[in-house]
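The other protein chains are all here in position, but one chain of the complex has been omitted.
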Amino acid sequence: MSKGRVCLAYSGGLDTSTILKWLILEGYTVVCFLANVGQEEDWAAVEKKALALGAERMVIEDLQREFVEEIVFRAIQCNAIYEDRYLLGTSLARPIIARAQVRVAQQYNCQYLSHGCTGKGNDQVRFELAFKACNPSMKVIAPWRLPEFIQKFQGRADLLKFAAENNIPVSSTPKAPWSMDDNLVHCSYEAGVLEDPDHTPPKELWTRTVDPTDAPDKPYNFTIHFEKGIPVKVVTPDGEVSGDSVALFKLLNKIGHDNGVGRVDIVENRFIGLKSRGCYDTPGLTIARLAHIDLEGLVLDSKVRKLRDQFVTLEWSHCLYNGMYFSPEREFLENSIIFSQKNVTGEVRMSVYKGAAYVLGRKSDASNLYSQEDASMDSLETFSPMDTTGFIAIQAIRLEKYGLQKIKDGEPLSK
Amino acid sequence: MSKGRVCLAYSGGLDTSTILKWLILEGYTVVCFLANVGQEEDWAAVEKKALALGAERMVIEDLQREFVEEIVFRAIQCNAIYEDRYLLGTSLARPIIARAQVRVAQQYNCQYLSHGCTGKGNDQVRFELAFKACNPSMKVIAPWRLPEFIQKFQGRADLLKFAAENNIPVSSTPKAPWSMDDNLVHCSYEAGVLEDPDHTPPKELWTRTVDPTDAPDKPYNFTIHFEKGIPVKVVTPDGEVSGDSVALFKLLNKIGHDNGVGRVDIVENRFIGLKSRGCYDTPGLTIARLAHIDLEGLVLDSKVRKLRDQFVTLEWSHCLYNGMYFSPEREFLENSIIFSQKNVTGEVRMSVYKGAAYVLGRKSDASNLYSQEDASMDSLETFSPMDTTGFIAIQAIRLEKYGLQKIKDGEPLSK
Amino acid sequence: MSKGRVCLAYSGGLDTSTILKWLILEGYTVVCFLANVGQEEDWAAVEKKALALGAERMVIEDLQREFVEEIVFRAIQCNAIYEDRYLLGTSLARPIIARAQVRVAQQYNCQYLSHGCTGKGNDQVRFELAFKACNPSMKVIAPWRLPEFIQKFQGRADLLKFAAENNIPVSSTPKAPWSMDDNLVHCSYEAGVLEDPDHTPPKELWTRTVDPTDAPDKPYNFTIHFEKGIPVKVVTPDGEVSGDSVALFKLLNKIGHDNGVGRVDIVENRFIGLKSRGCYDTPGLTIARLAHIDLEGLVLDSKVRKLRDQFVTLEWSHCLYNGMYFSPEREFLENSIIFSQKNVTGEVRMSVYKGAAYVLGRKSDASNLYSQEDASMDSLETFSPMDTTGFIAIQAIRLEKYGLQKIKDGEPLSK
Partner (left out) sequence: MSKGRVCLAYSGGLDTSTILKWLILEGYTVVCFLANVGQEEDWAAVEKKALALGAERMVIEDLQREFVEEIVFRAIQCNAIYEDRYLLGTSLARPIIARAQVRVAQQYNCQYLSHGCTGKGNDQVRFELAFKACNPSMKVIAPWRLPEFIQKFQGRADLLKFAAENNIPVSSTPKAPWSMDDNLVHCSYEAGVLEDPDHTPPKELWTRTVDPTDAPDKPYNFTIHFEKGIPVKVVTPDGEVSGDSVALFKLLNKIGHDNGVGRVDIVENRFIGLKSRGCYDTPGLTIARLAHIDLEGLVLDSKVRKLRDQFVTLEWSHCLYNGMYFSPEREFLENSIIFSQKNVTGEVRMSVYKGAAYVLGRKSDASNLYSQEDASMDSLETFSPMDTTGFIAIQAIRLEKYGLQKIKDGEPLSK
């Protein structure tokens, strides 16, 4: 008799194939689940493998549209970034995948959710916090945190031995000396040789961007149109895309890819108290984020921008990084993000060239905040220069007192 | 009899030459002051012109070292940036110039300080707030905010007419269709044709960086060494610089210049309630900032980093932008910056190539926060994966309640 | 011929009566406006006086309801407070008054708005920023900032002389040695003898609260019910009020008044760079704010609360204090406030006694965040104590590294 039904996040790789088999041997019935969030995959092969290994069912769902529209566009709207560099590619996909896995588990009457994440990384936290928020009654089986499993599989050799014993097919391609995670937004690279933070990633590591030195010798220009902070149209010399969010994002990815835009190599702070080194190539989002920031310069009020940057952007990014997507605070922040974007409508002309993206110009009819007339040093319409004298006098009151105090205290301003 | 002595910030250009002459005609004795903060200048020609126009004295001071060491290095230490893009090049120099002008004014017994800033920009605010903090008893003459002056000089034609009448030599080089401000850190370009935010800056605008398409066809690699967040050595294939802060910063400028690194084109929010369009090329600081951020990834505690990013970096940058350098809040923030940098010691290997800068690797002996052993997915030394189970369970308490409330409220997590 | 029509904020006092007469003498037609925001006033007498002095019309509007519902309730919802002490009574009323004055000015075809605020205070800023936001085309006449007016009226003696010459009736009650501003929320006292911050306000100063030593010798208990953060019902031993926001707020005022609750005496930082001393008695809002904070303890998520406290509460309070009510940032913040209050529904039992307010208990059905079962130290339902071990282990990773670094650096934790 079955111990129960498990919905396992299954990728077809050695780790999750081992887990699949192990669960079956432990007495569980297993429904495998694989989310299509835009990664490269031989979907049919994965399904065939899962069924061959004894899965009751293999469910593959295309989540690309909800991924882009619910989360990636939100990241663009708030210029999300973690620790000044990381565009959160992996973190953005996790809530979408986890929620779908819960849906599938409910549909097939599973009592358990399982995944192949290691016990030291961020992803186990992201998946399981999402599981618990989406359905607190489901139990989680995290084999890489189970003593009996860890004991049995102490290294790759143990996995290969188990595979051989259990007819688990093993890819003949040699394993890359780092691990990767791929989705519509980015590919991440970590572990293995990258654990030395002074080891430069080899040229062949990057999969989502050509090497800048191999990119075309001429800049490639295009225009992104935004409505309320969301990219709605991309116009290039080779045609345009609008209306289809996934197609539009893929076009930005292609532009970035071909021109080597969006590589980042950092040491970051994991939620789980450790630092780790990660390399990411994030072509389309890098471009979209830059364009969005630029447009906000033209149309967003300065005080709203400062508040948004200081609290909303930073906290939303930390929420996502830490797996707190399905949380009251993310909802609270998201409500602010959307409100802030009312007037972020307009278009930004961009250029990409050998690794870098540039803004060439921008325009918008949605806001009266920029006006050539006002900004012109020659115009005296908006306010009188004499007003500035009063403005400065009032602003200076505190500073004069501070200066006088310094002088009185014998600390002249020579330093 | 003289109405008194004025210390005028004098650049040798048409505007300040007009002001110089006008002040003399109004009955003032004028001491001219020009700060060398690393801009391109024919110093002897400026001096000669000032004296020829009737200045009592022309004082030129080399402030490059105090500029770099007191302010630019502080900007590097806190990764200063304004509105996500602008590295504050002009803002950083203003306090150094203003303080020196007060010093000179005191030395030559001036009762007045004067400058040629327009009445709508940030710089008048920055200069005058610094003047008032450094010596509240000195009075300011800001001709471009005096009704009688504005009345007299309503356009460039009036200036040229006055110049002809008063033997003010006018440069035969045609005026660029934008205005520029140059110092060791950057050159800024604004106004004129740039007032249309959709007008792409022409290739010849940029003076501090070669066009990325004209940069060398091979990446250029080098290493920056930091001590307590300050760059102390740069090692390149062509030699190294250490010990001399100005020389070191100039080397970074040269590397950035030659490889087209550091161009930014934005619409920004001025302190004076308006938006304006600015273009900046900031080669060395762009590189140093990236390297510093990278090193902090390796050595800075995550919570300190978040607090520093959220409050100190953002607020220090706004302080500088708004001319609030000589203020209690800047001192308060600076004290935090310096404290945060105790362990930011190490080296960062960099590469620049056709407009972009990259990090190749980093190392440090100053901190134990990164350890390959810890970070390795395979090692179980630092903590047990089983601990993570508890960590997740506790973190999930709030989220489970939130999920249950949603379910109870009939808002399932399908969205 | 009239120079134009002015809508003057007219209180009936010596200052605004002087301004009224002066405006007429200067050739303006004047429409007087007086807002009823709950202050004590002899409305008929004010109208009679205005008309007697030559006002074309006296408009008195009851704004109490919009004051309470649009702004005071918002202050309660976000626990608004300025510099830890001041409940913003005056600041809250200003936008409501200013907007109504613009409405009246438009209705009677005025081209000018005028007020009697002094040139050093916050109120002139609050009024005029609201005027400009509500109708940028109207001009402001601020007599206390006009050189000719200031010159003419250099002290109270000049005002009295002008009054005598122009048949302006002067109250026979001697002027209090401080100035006051009264509305539904509070009465403020400043200037005069209070300018010495070490001068204790005399007992007779306070008008909105009895002296705590004169308050009843028994605690008075009552209950406040909230819906979405807004007080909707107050139940007392003497009856209850619900449904009518103004009546409800007046009941809270009476409870606070009778029991001496809500006195504050501070030195605060004005928007206009100076410090000033202010005394405030704010009975009802003090009570409502305490009850609301208490209820949030029961129902608000901890992370939402921290974000709300750190940025929304503090920034909204500064917005209001600085006269930035009609601004994009206030709208941005208000959107967050309202969102945060979804579950702030429940009731709080309170007690007041001789100057202080206390919470006796609270309950709510709106949230599942508090549960006796969970909170009980004896229950093991929600999570296993063993989970906490893992939680602590993971939280400790950073701290252990920090401790080890200290030990290595020879800084043992004896300090």
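Side notes on the structure shown:
By letter and in written order, the chains are A, B and C; residue numbering begins at 1 in each of them.
Note that a residue touches a chain if its C-beta (ideal position, glycine included) is under 8 Å from a C-beta of that chain, and two chains touch if they have at least 3 such contacts.
Model, not experiment: these values are computed from the prediction.
By the touch rule given at the top, the unshown chain touches A, B, C in the complete complex. One of B:I81, B:M138, B:A176 or B:I397 touches the chain omitted from the figure, and that residue is B:I397. Screening C:D84, C:E165 or C:E204 for touch with the missing chain picks out C:D84. By the touch criterion stated above, the residues of subunit A touching the omitted chain are 301-303, 367-369, 382-384, 386-391, 393-395, 397-398, 401-402, 404-405, 408. Within the complete assembly, residues 70, 79, 83-85, 99, 102-103, 118-121, 124-125, 128-129, 132-136, 142, 144-145, 147, 150, 155, 179, 191, 195-200, 212-213, 217-219, 263, 265-269, 272, 274-277, 293-294, 297-298, 302, 305-306, 309-311, 314, 318, 324, 326-328, 349, 353-356, 358-363, 369-370, 372, 374-378, 380, 382-386, 388-389, 391-392, 395-396, 398-400, 402-404, 413-415 of subunit C touch the chain that is not shown. Think of the hidden chain as still there; on subunit B it touches residues 272-274, 301, 303-304, 307-308, 310-311, 315, 324, 327-329, 331-333, 335-336, 339-340, 394-398.
One rule holds in what follows: only the chains that are shown with their structure count from here on.
Relative orientation of subunit A and subunit B, expressed as the C-alpha superposition rotation angle, is 180° to the nearest 5.
In whole angstrom, the spacing between the mean C-alpha positions of subunit B and subunit C is 40. Taking each chain's centre as the average of its CA atoms, subunit A and subunit B sit 30 Å apart. Centre-to-centre separation between subunit A and subunit C, using Cα means, comes to 43 Å. Residue positions of subunit C touching 2 or more other chains: 301, 303, 394-395, 397-398.
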